[in-house]
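Note that this complex is displayed minus one protein chain, with the remaining chains in position.
This part shows chain A:
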Amino acid sequence: MRERLGVTGIGVVAPNGTTTEDYWAATLAGRSGIGPITRFDPASYPARLAGEVRGFTARELLPSRITTQTDHWTHMGLVAADRALADAGVRLADLPEYEMTVVTASSSGGTEFGQKEMTGLWGKGPDHVGAYQSIAWFYAASTGQISIRNGMRGPCAAIATEQAGGLDAVGQARRMLRSGARLALVGGTDASLCPYGLVAQLSNGGLSTQSDASRAYVPFDEKACGYVPGEGGAMFTVERIDGEREPIYGYIAGYAATFDPPPERERPPTLARAITRALEDAGLRPDEIDVVFADAMGLPAADRAEADALNAIFGPHKVPVTAPKTMTGRLYAGGAALDVATALLSMRDGVIPPTVGTTDPVRSLGLDLVLGRPRERTLRTALVVARGFGGFNAALVLTK
């Protein structure tokens, strides 16, 4: 018999709530964190909206020694990790040091820190690059800092599969838990809301140029026009559950990842296979899934591809589908991690949070979208779907 892996603690830092409960209250109330970019003047760019995390002051939450040597992305990861551990109520001193592992997803590293240091280098010269660039910018920075802060000496990892990373980090942590680790601190955050981050994102063709914050990111809508970028994410503790102990939130029941062939190969996409495999891995039939947290890219072709995959497995209108990320924007490595947290909170409270902004869903997509307000329902299971730029697909099944 396979071991049970339970999620015992959650820590959220999101644009519409800088703590788990604030985020959850805002999400159920349909309160969005998307607004005009304030971090810098976006007037010269075609996309000027973002889900910025406001009211989060890293210096009040972390030692200044750590905040000066890390990027904003790592600040949020460290705080989310602290909160997940506090929420789980685990006493780290009671756990063997080599049986604690950290796995984070990282999509683009310390972009803002890196832009500052490159400004020093190119604007002033090689002596103007600081000592912390080498440890702040690289993709493993959050994982390393979280490991050090909490004395976790097991295998640690940083996984980069763009926006699928939050789920693939869970998949990797599960391997570590199956090969000896007892507790994993897993999830992802991201923060690329600096000029270089935004300019790079503009080149991927996915950003919405709508100026109305309530209409800019409307997946599955007739007027779907791209997505709004955001920052933040979530970390959670996953523990091997021995014996009778009940975890607080739920179990990691199934996971699978696939990769799409490039368009010129003319082979079918593979998202449906990822979902099917995750269901098989969980030992569940499609009709046993109570809610789907969609990837919800917000571009018509991508929305259609996701709907096709869901319909192929569940049948049209058979399962409620939602995308609360319409209230945060897409958080890259933090996005799917936050969806996992949201799905677990939904199961806890028996309520599906809404998709906001989408008011005129494309009927032919055949989705039972949870729109406008939350839907109360007993939830024993949830499926989280994530995709990453280039062809990454991942699916995670959670059970109560």
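Keep this in mind: a residue touches a chain if its C-beta (ideal position, glycine included) is under 8 Å from a C-beta of that chain, and two chains touch if they have at least 3 such contacts; residues count from 1.
Note that in this section contacts and distances are computed from a predicted model.
Colleague: There's a gap in the complex where one chain should be. From "Aldehyde dehydrogenase", "Diguanylate cyclase", "Quinol:cytochrome c oxidoreductase quinone-binding subunit 1" or "Act minimal PKS ketosynthase (KS/KS alpha)", what does UniProt name that chain?
Modeller: "Act minimal PKS ketosynthase (KS/KS alpha)"
Colleague: Out of A:24, A:139 or A:220, which is the one that touches the chain we can't see?
Modeller: Of all options in A:24, A:139 or A:220, contact with the hidden chain holds for A:139.
Colleague: Out of A:8, A:32 or A:108, point to the residue that touches the absent chain in the complete complex.
Modeller: A:108
Colleague: In the full complex, which of A:52, A:82 or A:168 touches the chain missing from this view?
Modeller: In the full complex, the listed residue that touches the missing chain is A:168.
Colleague: Considering the entire assembly, which residues of chain A contact the chain that has been omitted?
Modeller: Chain A touches the missing chain through residues 40-41, 44-46, 69, 97-98, 102, 106-109, 111, 114-115, 117-126, 129-131, 133-135, 137-141, 143-145, 147-148, 150-162, 165, 168, 171-172, 175, 179-180, 192, 195-204, 256-262, 265, 267, 270, 273, 388-392.
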